[in-house]
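These notes are about the structure you will find just below.
Only a single protein chain was left out; the remaining protein chains are all shown in position.
Going in written order, the chains are labelled A and B, and every chain counts its residues from 1.
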Amino acid sequence: MRPGALTLSLAVAIALIGILVGAMLGVVNTGPLRLLAALLASDPTPDDVLIAWRVQRVTGAFLVGACLAIAGVIYQGSFRNPLAEPFLLGSSAGGALGAVFAILLPLSWLAAVGLPILAFVGAWGATLLVLAISRAARIEDAAGMLLVGIALAALLGALRSTATLVLSDESVSLRALISWTLGGLQSPTGATLLVFAVLTAVCLIASLGLARRLDILGFGESTAATMGVDVGRFLTLSLTVAAFATGLAVAWGGVLAFVGLIVPHTVRWWIGERHAPLLLHSAFVGGGFLAILDGLSRSLLAPSEIPLGLLTSLIGAPFFLLLLVRRYR
Amino acid sequence: MLTRRHLLAAGAAFAAELAIAGRVLALEDAAGNKLNLPSPPRRIVAINPAMVETVVAIGALDRLVGIGGKVSYPEQVRGLPSVGGALGFSVEAVLALDPDLVVMAVGTDAAAQLTRPLSAMGVPIFLATYSDFASILNYMRRLGDALGLRDGADRLVARMQGTIAELASKLKDRPRLGVYMETGAAGTAAFQTVRAGHYADDGIRLAGGRNVFTLAGPRQVTVEGIADADPDVIVVLASDPSLKPEDVAGRPGWTALRAVREKKVAVLPRGFMLIPGPRQAEAISILARAIHPEAFVP
Partner (left out) sequence: MIRVEQLCVMRNRKRLLDDVSFSLRRGEIVALLGPNGAGKSTLVTALSGLCRSTHGSVEVMGRPIAAYGARERAHLLAYVAQQQDFIWDLEVRDIVRLGARSLSDADATLAKLGLVELAERRIKSLSGGERARVMLARALAANTPFLLADEPAANLDIKHQRRAMRLLCDAARERDTGVLVVLHDLNLAFAFAERVLLMHQARLVLDGAAAAVAASPDLDRVFGERFTRATIDDRTVVFPTGDAE
């Protein structure tokens, strides 16, 4: 299908339906009218408060999904590898390391914002470190940079395990920590949600500014260079935007594997590989996808919550294997 | 992270098998051979905080020659040599202390890492198995047997049972209140709670409460799940000493909980409440004060 007004409206519809379905699912499933009534209630009952919480959380999930999809597309475009994932750059590993510190060190002065901030700093720091190392070693090709990312991810993973072992004692729930690294959606409210939404929109707009050059990069680095793309500088820019998106996603959603892979790929099949529409559609579809998954994580085994990352991996890993089979057969 | 958990689980399963093999495990090694403890052990290494506390509480402080790295209570054990902890336990450090008994709890990192190598070396091991509150008292008595200090163990158990009985009399006219106990959280996500069979679940019952999440219930819950269970009281076990009930009440959506609106939220220190040792009875009375504060007004 050619991307256009029709496909974009479909993508937006998927996003809205995703948020709606995600918000309807829960310990007690709620009809759409009841949702609206709860959100508009002037004097909210406890039930209304719960439903409003659910809507906020699902909106958070939507934004996390959108950020992961955007980051996925940019990483895939920058590394010219459709199988690239926010993980490969050590971005997620860095975010998780920051989060582990936030959870293990009782940082009362950071309190509620400590986890998002440290997760974000970790994700961004890791990607910038990959760039700095690549620069210092004069690695300019995508594959070499990817290797640096994988090595750094391993290092950060080891640091995270070490930090977990050293800092934890009876006073810390490792179960909560493990669960968070499997994808723990924080529940942003009010102003925080607004900030998150604005930052996600900034990511999307910035990524659209990269789209044309990501297209050109697909002709190979030397052709791209003769078509006016300063490849080194562009990669710095694009990876910074992608790290920003990953940082946002990790800060509010923990480590969610495969969303950055599944969503862009499905959208590729649907509307083709040109980056501007790909980014736009992926953001909406990714958000809708994660919103529904969040609903499922809260309702499948209610009142238990299934860590969201388990669901994304259960769906994402077979999908990834399918991609590999299709690609290499 | 997962591999480490698997290892732990495997270790726990292996150790549990050992525990079942004989009533007084200390007298058997991993291969099931009878160990001859000619005299009560004189050089004891106790590793987990609960084990160290129990060894001290039943009167064997003078025989303790080594402890796990994370143990800081009671005061008197602080200078003792550590056999590792945070990054794993050292078989060599244990052997260097020349122990004639190593005391560990089943299902812990220490048991997973040390049981096999130490039994291969012929070092006698006491593995405490516990789940609920009664089984804590039970391992204390068995440890008393192994140390030749059954009297000390009986006195400890009696003291703990006394505290619980005293509580029971204070609480006998009180209604049994529904309690949500949170054992862990990461930010405003991944709220963990306890299930039936865990000593903390017994603790809730002995403190005059009723765990709103039961046997088949969840370990990780959402605020919706908690609202659905509608607890009368919320008890948050936190590692952050500065966390206040208002912080808990301020979590997104938590004003939907009746207990939050009625200001029935307590924050207790996780590290103290979840050590299955001699201080567990005290922990339960603190829990009781949180659940039924009016019962303790003088």
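We take it that contacts are C-beta pairs under 8 Å (C-beta built on N, C-alpha and C of every residue); 3 or more make two chains touch, one makes a residue touch a chain.
What you see is a predicted model; the values in this text were computed from it and never measured.
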In the full assembly, spell out which visible chains the left-out chain is touching. A
Just to verify: which one of A:11, A:51, A:229 or A:243 makes contact with the chain not shown? A:229
Kindly state which of the options A:4, A:32 or A:220 is in contact with the chain not pictured. A:220
List every residue of chain A that touches the chain not included in the displayed model. 2, 80, 82, 212, 215-220, 222-223, 225-230, 272-275
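In this section, only the chains that are shown with their structure count from here on.
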Measuring from the mean C-alpha position of chain A to the mean C-alpha position of chain B, what distance in angstrom results? 38
What does chain B use to touch chain A in their complex? 1, 4-5, 49, 70, 86-88, 183-192, 213, 217-229, 239-243, 247, 250-253, 255-258, 261, 269-271, 274-275
Of chain A, residues touching chain B in the complex: 26-28, 46-47, 49-50, 52-54, 56-57, 99, 102-103, 106, 108, 111-112, 114-116, 161-162, 164-167, 169-181, 184-189, 254, 298, 301-307
